[in-house]
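The complex is shown incomplete by one protein chain, all other protein chains being positioned as in the whole.
Take a look at subunit A:
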Amino acid sequence: MLLLALDTATPAVTVALHDGSRVLAESRQVDARRHGELLLPAVDAVLAQAGRKLDAVSDIVVGVGPGPYTGLRVGLVTAATFGSVLGVPVHGLCSLDGIAHASGLEEPFVVATDARRKEVYWARYDNARTRVTEPAVDRPADIADQMAGVPAVGAGALLYDEVFTGVRREGPEHQSAGALASLAAEMLAAGEEFLPDRPLYLRRPDAQVPANYKVVTPK
């Protein structure tokens, strides 16, 4: 088994290679504006570091969000394209699950990431391995009552620590493809089901035509 995991649902562009028992190589770069540029070179670097070739990969694992759409799609289309060329399965995982897994927490907690527009993506967990709610997107103030004092990890919790008062500052802030790959390896070993490799947008598209749509004429 050789898992290639990638996730672009958070400001992190992260790639990892996992052989079923351990992470062979991992890359994490935090740059919310350059997912498109950074992802492929990171894949190349991770493969080179592990001394493996892409055609040895047996499974692709991809974080399906929720996350800001533009960056999220970079990872999803890359995973789908790899899967199609290599003829290997593409397993989707909720990106929040990777962050939860990385936390290692054994008690109930919350993962929250930055959804921009003054909102967070979040979900509740019983422990690092077990999510108990569907991922949601909300304004922090609207969920403040439920979040007070609950242990929380992720950039969304750090950003709105007046709401996520139980935030663990030492906990994972962004996604790590290594954690995502480890979770996937456990799930594959246990024969558990994955999500389809389709984005969790959680919001309808802004149905507005920009005033100067499609203006791509040269300067």
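Just so we're on the same page, a residue touches a chain if its C-beta (ideal position, glycine included) is under 8 Å from a C-beta of that chain, and two chains touch if they have at least 3 such contacts; residues count from 1.
One rule holds for everything that comes next: contacts and distances are computed from a predicted model.
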item: UniProt protein name of the chain not shown, from "Malonate transporter MadM subunit", "Thiol reductant ABC exporter subunit CydD", "tRNA N6-adenosine threonylcarbamoyltransferase" or "Multisubunit potassium/proton antiporter, PhaE subunit"; value: "tRNA N6-adenosine threonylcarbamoyltransferase"
item: Contact residue for the chain not shown (choose from A:Ala5, A:Val23 or A:Leu47); value: A:Leu47
item: Full-complex contact with the absent chain, from A:Ser21, A:Ser84, A:Thr133 or A:Gln146; value: A:Ser84
item: Given A:Leu3, A:Ala16 or A:Leu76, the one touching the chain that is not displayed; value: A:Leu76
item: Where the missing chain touches subunit A, by residue; value: 34, 36-41, 43-44, 47-48, 53-55, 69-70, 73-74, 76-78, 80-82, 84-86, 199, 201, 205-210, 213-219
